[in-house]
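Below you'll find the structure, written out as C-alpha cells, and then a few comments.
Missing here: one protein chain of the complex. Every other protein chain is in place.
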Amino acid sequence: MNKTEDNRAWLLILPVFLVVAFSAVIPLMTVVNYSVQDIFGPGERLFVGSEWFEEVLGDSRLHDALLRQLLFSGLVLIIEIPLGVLIALAMPRRGWTISLVLVLLALPLLVPWNVIGTMWIIFTRPDIGLLGLAINGLGVDFDHTASPLDAWITVMLMEVWHWTPLVVLLAYAGLRAIPDAYYQAARIDGATAWAVFRYIQLPKMRGVLTIAVLLRFMDSFMIYAEPFVLTGGGPGNATTFPSIYLVKVALGQFDLGPAAALSLIYFLIVLLFSWLFYQALQNVAAGDKR
Amino acid sequence: MARIALSNLAHSYRAKPRSEADYAVQRMDHVWEDGGAYALLGPSGCGKTTLLNIVSGLLRPSRGRVLFDDRDVTDLSPRERNIAQVFQFPVIYDTMTVYDNLAFPLRNRGVDEADVRARVHEIAETLDLVPDLRRRARGLGADAKQKISLGRGLVRSDVAAILFDEPLTVIDPQVKFQLRRKLKQIHERFRITLVYVTHDQNEALTFADQVVVMYEGRVVQLGTPQQLFEDPEHSFVGYFIGSPGMNFLPCALDGEAAIVEGFRVPLAAGLAARARAGGGTLMLGIRPEFLKLAPESTRGGVPVAVAAVEDLGNYKMVTVRLGARELRAKLAEDQHVPAERAIAVFPPARTKLYADDRRVA
Partner (left out) sequence: MRIRKSSIGLIAYLALLLLPIYWMLNMSLRTNADILDVFALYPTDPTFDNYIMIFTDPSWYSGYINSFIYVSINTVISLVTALPAAYAFSRYRFIGDKHMFFWLLTNRMAPPAVFALPFFQLYSTFGLIDTHIAVAIAHTLFNVPLAVWILEGFMSGVPREIDETAYIDGYSFPRFFLRVFLPLIRSGIGVTAFFCFMFSWVELLLARTLTTTVAKPIAATMTRTVSASGLDWGLLAAAGILTIVPGALVIYFVRNYLAKGFALGRV
C-alpha cells in the first residue's frame, strides 16, 4: 500500500492514545516505583535499586517456568493455527447454517476462565467425568493429578478447546473479506482448489493470520486461570507457568517490592518474545513484497 | 473466437419468480457475431452484469440456453467455455510475478513450458508489459494490473470471447483513454469477440462497433453508435444516448401531423397512419441536434419562448419553453438566436414517434 506521509494523521490516533495511555502510563510507573523499593509497611520504604531484579532473574525456578512456557506456547501455535484455518475453510458461506456455526464456535470463548478450569476438573475425573471415564474406559490409565504428561495433555486439550475458535473466527472473517471476483477469475483460469488456497486465500489471509499468531502467542504466554484452577501448577511444578509462579511468589511473600519487580520482568519477557515474533512476521511479509 | 447466441434466455435471482419485476433479465433472444466488439450499455441495475455473467458461465440462467457457435454451453463452466473476463477492479494473483500471472491459465491446462514462454512474451509485448515481466504483480499500478487481467484472457489462443465488466472504473482518468485505445488495438489485431459492459455512453460509443442498450432487464436496441443516435428504437435509448438526450413531448394525432400543445407538427409520410394502427400512448421525439429555431416571423412551425442560451464554445445550447414543456436545441455557434420568442421547426425526417416508448417504424 502506498501510504501518504501526513503527520496530521495523529489527530485520528489521538482518541486511542489518550484512552489507552490513561490506563497504561500511571499504573506502569507505580509498579516501576514499587519494584525498586522494599516496602515494610505504609510509609516505611527503602530504596533498594535493582536488588529485587537480581534476585528474581537469578531464580532457577523462573527459568524452568519460562522453558515450560516456550514449549507450551509453541505447541499452542502449531496446533491452533492450522486447525483454525482448516475449520474456517470448511465453514459455510451462505444460508442459515452460518448463524448456527458461528454461535456454536463462540460458546467456548464466552465461558469465564475460572469456570472453564472448574468444569474440566470434573470433566476429566476418571470416576465422574465424561472424558476421564471415556479415556480410562479405553484402557489408558489417565490421571492428570498424578502424571505430569497427563497434566500437560489435559491443559493442552483445554487450551485448544477454549481458544481455537478465536483463530477460526479471525480466519473466517478474513476469508469472507475476499471479493468474489477473485474466485471467479480463478474458475475462469481453471485453477484447482489447492491453487485457489495457495494463491488467493492464503495470501489474502496474511494480515488476519499475523494477528491470530501474535495474539495467541501473547495470550498463551500469559495463561493463568485455566491451568491454575485445573492443576494448581502441578503435579509438582509440571504445569507451573511463569504467571502462576509470579502469583505464588507475590501472594506467598506478600511483598510488593519483589512482586512488582517480578511483574516487570515478566512483562519485559513477554514484550521481548512478542517483539521478536513480530519482527519475524514482518520479515516474512516484507520478503514477499520484494 | 465464437458467435454467441442467447436463446429464450431469462434470469431471476429468486427461486420462485412471480412477476416480471422478479426477473433481472427479461426473456430475450440475442446474437453476438464472431469477432465483433460490442458494448453493453445501460444504467445501474438494468441487468447488464447479470447478462455478462450468464454469458461467461459464472451464472447459470434460470431459463433458456447459451450457445457458442451453435454448441450448447449452458451447462459448461467458464473454463470449459473458454471465456475470459476482466472485472471492475484489478484481479491478479498478488504473490506471483507478472510472468507467472500471465502463464497461469496456460499452465493449468498443461501447456508445454516452451509454448507458455512464447505465448506470454507475445501477449506481454502487445500490452507493453515486457519490462515488468519479472516484477511482482502486486507492486504495479491499477492500469497495469488491469492489463495483466486482460493478458490472462488473451494468452489462451483459442479464447472464445473476452468479457469486460466496467473495467476502467478504478483507473485514473488520464490513463483511461490509453487503455481504451489499447483495447481497440487488441481487437483489431486478434479479432476476438469482445463484450464490454459499461454505464458510460462515451466509453460505449468510442469502443464498440455495435452497442447493445439494456433497460430494466431488456435489450432495447442493438446497433452502431450512429444508428442509436439517429434512430433510437426505444425512448430510453433516445434519452440515454447523446448529451443532452432526446426531447420528448406527449402528442396526439391529426391527419398526417402530430399535435403538440395545440400546435401542428408535420410528420414523415405514412408515420401517423402506422401510429394510429398500432395504438398506445404517443410521444414525439427529436434530438436537440436536429431541432431548428427560426425567427418569430417565420411561417409554420411551433411558437416557443426562449428561456436560456448557453454559449458552450463551438456550439450553443438553447432551452425553449412550449407551454409547460421544455425543449433543448443545439445550434451552431454562429447561428443567431432570437431574444424572446422563436419558432421551433421540426424536420419531419428527424422527428420520431413513440408509442408506449417504442418507436413507430
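When the chains are written out, they are named A and B in that same order, and each has its own residue count from 1.
Rule of thumb we're sticking to: a contact is a pair of C-beta atoms (placed from the backbone, for glycine too) under 8 Å apart; a residue touches a chain by one contact, two chains touch by 3 or more.
Since this is a predicted model, take the numbers as computed values, not measurements.
One of A:Ala24, A:Ile78 or A:Leu202 touches the chain omitted from the figure, and that residue is A:Ala24. Listed here are the chain B residues that touch the chain not shown: 44, 88-90, 142, 169-170, 172-173. In the full complex, chain A touches the hidden chain at residues 1-10, 12-13, 15-17, 19-20, 22-24, 26-28, 30-31, 34, 86-87, 89-91, 93, 97-99, 101-115, 118-120, 122-123, 127-131, 133, 161, 165-166, 169-170, 172-181, 204, 207-208, 210-211, 214-215, 218-219, 221-222, 224-225, 243, 246-247, 250, 256, 259-260, 262-263, 266-267, 270-271, 274-275, 278.
By our rule, only the chains that are shown with their structure count from here on.
Here the spacing of chain A and chain B, counted between their Cα centres, is 56 Å.
Interface of chain A with chain B (complex): residues 179, 181-182, 184-185, 187-192, 195, 199-200, 203-204, 288-290.
Listing the residues of chain B that touch chain A in their complex gives 56, 58, 77-79, 83-85, 87-89, 91, 93-96, 104-105, 108-109, 136, 138-139, 149, 152-153.
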